[in-house]
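Right, chain A next:
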Amino acid sequence: MKKKLKSMEPADNSAVLSDDPAAQEEADLLRAYEQEIFARSEKHHNGPLLLSARDVVVRFNLRGQELTAIRSTSLDVYEGETLAIVGESGSGKSVFTKTFIGMLDKNGRIDGGELFFHGEDMAKYTTEEQWLKVRGKKIAMVFQDPMTSLNPVRTIGEQIAEVIMWHFGKSHEEAKAETIELLKKVGIHDPEKRYKQYPGEFSGGMRQRVVIATAIACRPEILICDEPTTALDVTVQAQVLDLIKSLQKELKMSVVFITHDLGVVANIADWVAVMYAGKIVEYGTANEIFKSPEHPYTKALLRSLPQLGTKGHDLYSIQGTPPSLFKQITGDAFAPRNTDAMKIDFEEEPPVFPVTDTHWARTWLLSPQAESYRASLLARDAEQQKNAVPETPFDYTNAEKLITVRDLTVRFKMGGSTFKAVNGVSFDIFKGETLSLVGESGSGKTTIGRAIMRIYTGNVGGEVTFKGSKITGKLSRQDKKKLHMEMQMIFQDPMASLNERAKVDYIISEGLYNYHLYESEEDRVAKVENILTEVGLTSEFISRFPHEFSGGQRQRIGIARSLVMNPDFLVADEPISALDVSIRAQVINLLNKMKKERSLTYLFIAHDLSAVRFISDRIAVIHKGHLVELAPCEELFAHPLHPYTKALLSAVPYPDPDSERNKVLIPYDPAMHDYSSDKPVWTEITPGHFIYGNTKELEGYRREAEA
Partner candidate 1 sequence: MNLPENKLRTLQKSLEKDPALFTPAAFSLAESEKTGASNYSYWKSTLRTFFRSKSVVVLCAVVAAILVMSFLYPLFSSVDPTKVSINPLDWNHRPSLEHPFGTDGLGRDIFARAWYGCRNSFILAFCIALSDVGIGMIMGALWGYNKKLDPIMIEIYNIMTNVPSTVYLVLLAYIMNTSYLTLFISMASRGWIVEARFFRNRILSIRDAEYNIASQCLGTPMRRIATRNIIPHIISLIIMEAALCIPYSIGSEVFLGFVGVGMPVDAITLGNMVNHGRASFTLHPYQMLLPAAVLCIITIAFYFLGNKFADASDPRNHV
Partner candidate 2 sequence: MKSVLKRVLAALIVLSMGLTAMVACDKPVDPANAAADAQEILESKEYRDTYKTYFSTSYSSLNYFSTSYATVREIVTNCIDGLVEPDVYGNYVASLAESWEHNDDYTVWTFKIREGLKWVDHTGAETEYALTAEDFVDGIKYIGDPLNGAYSLRVVRNLIAGLYDYYWGLDDIDCGLDTETNRADLEASFSDIVGVKALDEYTVQYTLESSAPYFLSLIESSMLLLPVEYEYAMALGEDFGVDNTKMLYCGPYYVSEFKRDKLIKLTKNENYWDADKVTLNTVEYQMIPDGTTSLEMFQRGELDYTSVETEAYQSLQNGEWADNLIPNEFSFSTNYLWLDFSGANPEYNTFVQNENFRKALQHAVNRTSLGALREPVDPARLVRNTINAEGAIFNSEGVDYTQLEPLANVTNADYSKDPAAARTYMEAAIAELCNEDGTIKGVSAGTVDYLPVIKTEVDGKLPVTLIYVGTDDEDEIILAQLFEAMVEEAIGKDYIDVELAFDTSGDFYGTVGGSVDGPFNYDIYWDSLSTGYADPSGILGRITTEGVENVGAYNVPEYDALVEKALSAETFDERLEYFAQAEAFLLEGAYMIPVISSLRGYHMSYEIPFTGPRCLYGNVRYKGVKVATEALTMDEYEVLEAAWTAGKNK
């Protein structure tokens, strides 16, 4: 069976010539047909075709195994527009674009297909010299992490100028002048002075601007941006996106934008390619992809966004985890996770089906033969959407205070001087609610969580009470034990939060061992197995090591580890931000389910406002160690008062191209506050709505709130 299937997969194995002339002819035909569909969109593009990837196959040798990262994928890049490639980690989006500039890792190779650029097939390039003509000059690239993309020990000026000098053979002086121009162009003030500075003296956003300036130094025809904003804070992200957009227009270059964030896609993309398991499964204009997705994966992805969910109900979630690319994939790679899959999805690789001239997808659903089934699915979804009614907001009238935080201050020593990561923060957490703490990286949100969890002790000022008793400062053994059983934490990075060298059994039992919370060995195993089932994993996982699991599964193991202690209160420290979109919904649903079943209270720490809105009852916004605003969820979204909150909200990408294109960023400059004489205070301005400001500002806020 398998063998037969293999020969029926012309797309996957285009390089392999079939012995069977009929099958060969069929494959050729299919290929011609696909070319035809790809070509249809040509007239809808702004400019001519620049780069054309055809049936590219990329394989990696990984620990003796063969991994097919790109499974025969084609893509066209046209001049002067932005093409976004969306996909989750491991989908191959990054690897795919790396082939455009010959930057595959050493253990990877292009194993088939062509890459046409200026009439040459770059897939055949073998020497460095050939690539030197392309890299930087014709095709440039911006990496994800601006913190590591720049050489820390050379001035940014040198790093930009060297490109100009090398590619254009210009003198040092000329290159410098040009560099300063570039810096100006990417929005760096005082470029003459900045020219001589080192990357360490720039903030993340500024560095990314420098990286972009370097990339565009040679006026490349194509700029590949590999998740350029993922590592940035929302407000900065919005600015960088704006910059890329404006540069793209100004320089009339093509931008290939790789991201997993659909909101960003909506913001920036003219065209979108959705990639799953090493293959582009859907392609179309941004509007088409967002408004009328056809591939089940694209659909599911969009539906699982928390922005689109209804509060109190489960988010639509994609089951399971992405497939292993070490194995031969038969049929539609997404089929095993697709609850509505058809039998054919498991049997045969779907070909490309055109939707419009500019939109195509690889799904059997578009086959004329599946028309009726497709219609029934559409109808069902519409029905579900209609029935969703948001739950009533949390009732605070009789709420019992579980935790009070008063004037919490956390100090850190940094190079001899101490700085306050958290500065005089006060708030309450009521039993049964979800309080979200939102802020940018470095704002102190995680520190608050850890201070409550007593991970920081010596450097903590102020007071925290739990169920009425003080938990800061020295505690007896008994009290500590009680706290360990009643308060638990979930961590951000599922890769780092599980001990790689311990089995799942030990990881989950760790707390049980610590306080001997089981009667017998069988009892302990039963407890572990129960909790595993509860978080949606099977009990057979008990004897495995963490590395055998995917990110989502690991995060669920982390949750199980906390829940097995039966806590009342959970600090969830960015539990979903490191997860892929398709996995986030699972974890959010799980957290919500656990909250209901076990009447938990959450302190939810996040930087992603979209997910926060879906799950929280109240939101606290933190900026540079100060809480600036705290209000019930909907109140905050409807009537943000503090300028920082407003800026934050305005910057949040929303997965709708229409709203994203028209969105206006509200800038926030901390210098606008004049706290020199009039000291700010934390005030409850309307019932339940707290804000940080001085008397003058408060007055303004009050007026605004009333209006």
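How were these candidates chosen? In short, all candidates are chains of the complex that A comes from, given by their letters.
Please note the rule applied: a residue touches a chain if its C-beta (ideal position, glycine included) is under 8 Å from a C-beta of that chain, and two chains touch if they have at least 3 such contacts; residues count from 1.
These numbers come from a predicted model, not from an experiment.
Of the numbered options 1 or 2, all belong to the same complex as chain A, but only candidate 1 touches it. Those residues of chain A that touch candidate 1 in the complex are listed here as 25-26, 29-30, 32-33, 36, 61-65, 67, 90, 105-107, 319-326, 335-348, 351, 364, 367, 369-370, 373, 450, 453, 455, 480-481, 484, 487-489, 491-493, 496-502, 506, 510-511, 513-515, 537-538, 545, 547-550, 553, 558, 561-562, 565.
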